[in-house]
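Missing here is one protein chain; the remaining ones are kept as they sit in the complex.
By written order: A, B, C and D. Residues from 1 in each chain.
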Amino acid sequence: MPRRPSFKLLLALALTAMIGAVLLVSAAAPARAADAAAFEAAVTALDQKSFGDKAKAVDALAALGDARTPQVLRALSAGQLVRHKETGRILIAAGGTLTDAATGEAVGPADGAPLAKIVANNQIRTQIEAALGAFLLFSENPAERITAARQVLGNPTPEAAPALVRALDAETDAGAREALTRALAAVQLLGGGTAAERLAAVETLSDTNDPALKALLTTAAANDPDAAVREAAGDAVKAIDTRMAVLEVGQNLIFGLSAGSILLLAAIGLAITFGVMGVINMAHGEMLMLGAYTTFVVQEVFRATLPPSVFGLYLVVAIPAAFVVTGAVGVAMERGIIRFLYGRPLETLLATWGISLILQQAVRSLFGATNREVANPEWMSGSLELLGLSLTANRIVIILFAFAVLGGLAAFLRWSSMGLNMRAVTQNRRMASAMGIPTGRVDALTFGLGSGIAGVAGVAISQVANVSPNLGQGYIVDSFMVVVFGGVGSLWGALAGAFSLGVVNKFLEPMAGAMLGKILVLVFIILFIQKRPRGLFALRGRAFEN
Amino acid sequence: MLTVSDIHLHYGASHTLRGVGLTAQKGRVFCLLGRNGVGKTSLLNAVLGLHPVSRGAIRWEDDDITRLPTHQRARRGIAYVPQGREIFPRLTVRENLETAYACLPRGERRLPDEIFELFPVLKSMLHRRGGDLSGGQQQQLAIARALVTKPRLLVLDEPTEGIQPSIIKDIERVIRLLGQRGDMAILLVEQYFEFARDLADDYAVMDRGEVVLAGTRDSMEEADVRRHLTV
Amino acid sequence: AETIKVGILHSLSGTMAISETTLKDAMLMLIDDLNAQGGLLGMKVEPVVVDPASDWPLFAEKTRELLEKEKVAAIFGCWTSVSRKSVLPVVEELNGLLFYPVQYEGEESSRNIFYTGAAPNQQAIPAVDYLMNELGVQRFVLAGTDYVYPRTTNKILEQYLKDKGVAADDIMINYTPFGHSDWQTIVSDVKKFGSAGKKTAVVSTINGDANVPFYKELANQGIKAQDIPVVAFSVGEEELAGIDTKPLVGHLAAWNYFMSEDAAVNDAFIKKWHAFIKNDKRVTNDPMEAHYIGFNMWVQAVKQAGTADVDAVRQAMYGQKVPNLTGGISEMLPNHHITKPVLIGEIQPDGQFATVWRTDGLVAGDAWSDFIPESAKLTADWTYPWVCGNCEKPTYAQAGM
Amino acid sequence: MPEPALATNHGPAALAAGSILYLDGVSVSFDGFKALNTLSLVIAPGEMRTIIGPNGAGKTTMMDVITGKTRPDEGAVLFDGSVDLTKLDEAAIANLGIGRKFQKPTVFENLTVFENLELALKGPRRTFAVLLASLTGAQRDRIDALLATIRLTERAQALAGALSHGQKQWLEIGMLLAQEPRFLMLDEPVAGMTDAETEQTADLLREIARDRSVLVVEHDMEFVRALGCKVTVLHEGSVLAEGSLATVQANERVIEVYLGR
Partner (left out) sequence: MGPITRRLASLEKGRGWTVFLILTAAFAVGVPLLNAFAPADSALHVPTWVVQLMGKYLCYALLALALDLVWGFAGVLSLGHGAFFALGGYAMGMYLMRGIGDRSVYGNADLPDFMVFLNWKELPWYWWGFDQFWFAALMVVLVPGALAFVFGWLAFRSRITGVYLSIITQAMTYALMLAFFRNEMGFGGNNGLTDFKEILGFDMTADATKVGLYVATVLFLAASYLLCRFIVTSRLGRVLLALRDAESRVRFLGHSVTGAKLFAFTVSAMIAGIAGALYVPQVGIINPSEFSPANSIEVAIWTAVGGRGTLFGPILGALTVNGAKSFFTGVAPEIWLFFLGALFVVVTLFLPKGLLGLAATVKGLRRPTLPTPDTQPSGEKTHA
């Protein structure tokens, strides 16, 4: 047994009491001005060494119900609340300036001031969220009311019921109404309601896919005093489970597509340098890495020189930048080394391996051996719920991006005269030159294109993985696997290969675990190639013999 | 006018061409004969720049092109039908023909109809991959591809190899026609004596990397030539 | 002039370079500093840096080279357990000294290795205590990379949790390969596991590179620290420097040192580090502290012994006390482990940790875990009368023989 | 080696009996294009046969089917009256005694001319036998004789990759002879040869055909005439005409699709 078994209970009680108080107070007068001195004292009281005392101080501050309370609490939660070490004043440090937490008076720039941070921990953050939720139930803004209702839903306590009822009475917005209804149902189910109300609450909540609500229903199914409620809740949980099982298939599919899109991006460049040109390009992974580091540099430039409002656009700039940088490296590699090796394919393995070592070490010397931070811009963060599936924004963007890159490339190779020249040169270099095609330039550009695309893929990869000098090594084996599995030289093969490997993996993983899942995928590849020795999209006919 | 003067060519240590010279004029067909392995293809490779010469000079239309890279020679109007076809196996027939566009200014990039009149089979196979064609079809494609570039010097290495008799007759007609048009020089390597004799305005016979017999059609003595062609 | 050579055996290339390069720099700084103060026994200390390149047999080879060719007095190095295992027979055979600065799975006490990182009882167990007692966690996900450290730690924790009355159903164990980068399924499983109505936490022994995509996925799937906190044993300031920490605020880590610790020695150390590395954005971390402690202990022991000779120094090591960076005094125990405070920190938006809990005093490192039956019997004590790393009763041998 | 499968169908089996090669109703299609269209052909033991026909008629494809390179969609291919070739792989078919020269010369470019012939030499083919095999004096003489026949004696130690086009043709003929097959197939053997060489080749083939069966594909009518054997004309994947050269040359359809006017 835990040494302090009552802690959770204490926390729950404290929260309950506080929310109750706040709700009551705020219901009576949404934004009452507290006595200025009392408020200031309450704010100052937040500066406590022990988290327990801090929690009490938060309680007290919330209980004042002052209109300025949310601002102070938010600052505490966000780690912006500080104490001036000399004056002892409690300040809010945000956006580089200091304001007095109690009076709102501007104090000056934050830079260089001797400040001590007032730290919040998870419990206090939770406490603050609940308290803010209570404040916001009666906010002017329906969106905030919905957030508040969700907040209560996350921490349902019986004391919240009256306020919810009142808020519901006054509610006009349909969305907020629904959220409030659910919150109320949750509160009632947790013990705040009569048996009938609880039964109705189960009904209201049973169409959810939200894990938190399922947790609530599970608790009810086990602990509710009323047998009927227990049964209904049990049924609801079962229904949710069934729905989830179906959704899981969809979810796995999306996971698979997402994993596949990363594989695809990693492999497309290789489909050119290796699939089309036949260069066993061991430095391909390093091209991905260079792309990712270019992203990092672009991001840093944005951070350093441009206002935060346009920060989200750094990726848009990083894509062409990465293409140019890695494309140029690719052209340099081709002109400097690889062009001497056509007709000696295996030597390209050796040379490009050497180049890959050099590039790795160069990046390590330049940027350091440690990971570099590349942030997801706002528009690529978080997730959206669709039909009960949760889709993380960055992955959706990457899936679409992968398709766009592949489509663009396929069109280029198929329809442009440069594309035709590229294919001609790689199939018969001598004859191509006899047809007037400048093979040297075409080779350089082809290699540059493949490398550039790898760089662009690196931009995408920087959004989901770590940016370090080893980045490339993690993808090189998989990339070759995809290209070969799909069928060397076929872009559509790469597409099908990447997605089928991604999806197969994601369906195996829940059953077999990540480790065994991966092993099974590899065995699957080995066996599959037995059946189709030239890959999934093997092109057949005399043209492909030898 | 193409002038090859005193060229030498080496493969590694082996001295394959030893001072070969010839002149092919526009409006005439120049025929090159010789047994296997005497250096005919090597000579053409030198003309196209596919293999460097170690000595001697090649002039085309008043310019010295001895050191020019192959693709620039092609852009100066030299087209090549190589021995062994050398089509692009994984490009479609149409794409194979379109590789010739690299020599043409943008406005002139189209496939002339005459090609399909000469080789009707290509028309019906435009979307088939070049490598899937039969040997003779590939040979036809290789000739057609060279014609698309609208060459002023057409270099053909045993163009009739593997082609059915009726089409050989057509090819013969076309070569004669092209030769007579006056704006094109034709350099033809051929083993098949009668075909060569019927077409040649000028001829040369090679043996062991040297020209051993040369002249115009009128001076061509069948017995002399044949002597050099037998072992 | 004669010098005392010290080997630095950290990977500067390959997969482990990410973590180990910093330690090499830290060692160079410590040695510089010592030399600036006049060196040791009147001699300069000369660092011998080699790159074992994340290649385990190469670790053994380089150790041999350091000991036989360079004749170093001590080696500071290794990160992964397997690299230490690879080096162990060599230092034992050639009677060298290895200072190992990383938290590890325990179950080892070599005569020739000093373990200055945390043993499981100095990190994992207190962290789990914190989760249960302070956060009221009842359900645990033990997620780790599939290798020995996570396996051992999780085995110890599983036993510990069961002893504390946690049901088997409430423990989910998950292993992933090295460098695992696609965490979608696992994070969504965690989410599901956490929806059973009991407070849930993740105890992460996920290693190295795999952490960044893991945390990114956590953030994107919206798992917040208040809902399902993750407490990590391998994620320190250095790892956080590679992640955008804003969505991760409140997730936890258990260490024996945080850069944010408010202590004068720490401030001085950080200042020195920034000056040495010429970049005041660089962070410090727990293994650096471990090297700091280990190196200072070694220096003191050499001074005390009056020689850098391995046997003499080893004897002098026991009971050696030096200040650690959190304001306490760490001591070398006869089992070759040291005493350390255990701290729990929460991730802050600025990439630092804020200490939210700490043990009252220092915790003594245990070589042999009490929660593994075979191991509970064993004792490590290299002083008379035990003189062994793994025995059940005293052996009465002369130490150092 | 797998057991040679017997043709089950009684009708063809009866017809096939006594033939060295028997094709019945063989069809092959590529992406819907019929390269062979219910082709039937019978070659008797010891017979020499010439196949002619327009480019793309299916001659090479037919050889591919016989040598196991291409599997027919339907139809029977029997060797020696009973062995079903469609069930065997290339090596097994070669070991039955069927040899082939390709249309585009294919030799082992990184082996010397001598070694090319050595590999082709008739002899045991099992892996361990090949491992332990060594060249006997008789075999060496045989190779020397072959080198003389194909006029590459001087270049015996040159890499095959360094030969000219025509020389490779000859080398391939030499390899075919070295195999001593019971049934030889030659796809355009005289392409790229001078007229004199063409004549010599015809003599060579006629001599060989004395105790073996030979199937030749050619477009060179002089050569076909010199061979002086029965001619089969293929067109669009099936037989258009058959008979002596004079007969087929007189055939209107043959003139129209193949010979031209």
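By definition in this document, a contact is a pair of C-beta atoms (placed from the backbone, for glycine too) under 8 Å apart; a residue touches a chain by one contact, two chains touch by 3 or more.
Computed from a predicted model, the values in this text were never measured in an experiment.
Screening A:329, A:355 or A:464 for touch with the missing chain picks out A:355.
Set against the missing chain, the residues D:60, D:103, D:179 or D:232 yield one that touches it, D:179. One of A:213, A:232 or A:484 touches the chain omitted from the figure, and that residue is A:484.
One chain of the complex is left out; on subunit A, the residues touching it are 274, 277-280, 282, 337, 340-351, 353-358, 360-362, 365, 427-431, 433, 473, 477, 480-481, 484-485, 488, 515-516, 518-519, 522-523, 525-526, 529-531, 533-535, 545-546. Interface residues of subunit D with the unshown chain, by the touch rule above, are 67, 69, 89-91, 94-95, 99-100, 102, 106-112, 115-116, 118-120, 125-128, 130-135, 157-159, 161-162, 175, 179.
What subunit C contributes to its contact with the hidden chain is residues 12-13, 49-53, 55-58, 60-62, 64-65, 68-69, 81-82, 85-86, 88-90, 93, 107-108, 146-148, 151-152, 177-178, 372-375, 378, 389-390.
Assume only the chains that are shown with their structure count from here on.
With centres defined as mean CA coordinates, subunit D is found 30 Å away from subunit B.
Averaged C-alpha coordinates put the centre of subunit B at 75 Å from the centre of subunit C. Under the contact definition stated at the top, the residues of subunit A that touch 2 or more other chains are 541. In subunit C, no residue reaches two or more other chains under the touch definition. Contact residues of subunit B toward subunit D in the complex are 11, 14, 35-37, 41, 83-84, 121, 128, 132-137, 139-140, 158, 161-170, 191-193, 226, 229-231.
Looking at the complex, you find that subunit A touches subunit C at residues 1-4, 7-8, 11, 51, 78-79, 117, 119, 121-123, 125-126, 129, 154, 211-212, 214-216, 218-219, 222, 244, 251-252, 255, 258-259, 262, 360-361, 364, 368-376, 381-383, 390, 392-395, 463-470, 473-474, 505-506, 509-510, 513-515, 518. Taken together, the subunit B residues at the contact with subunit A in this complex read 48-50, 69-71, 74-75, 80, 82, 86-91, 95, 98-103, 129-132, 145, 149.
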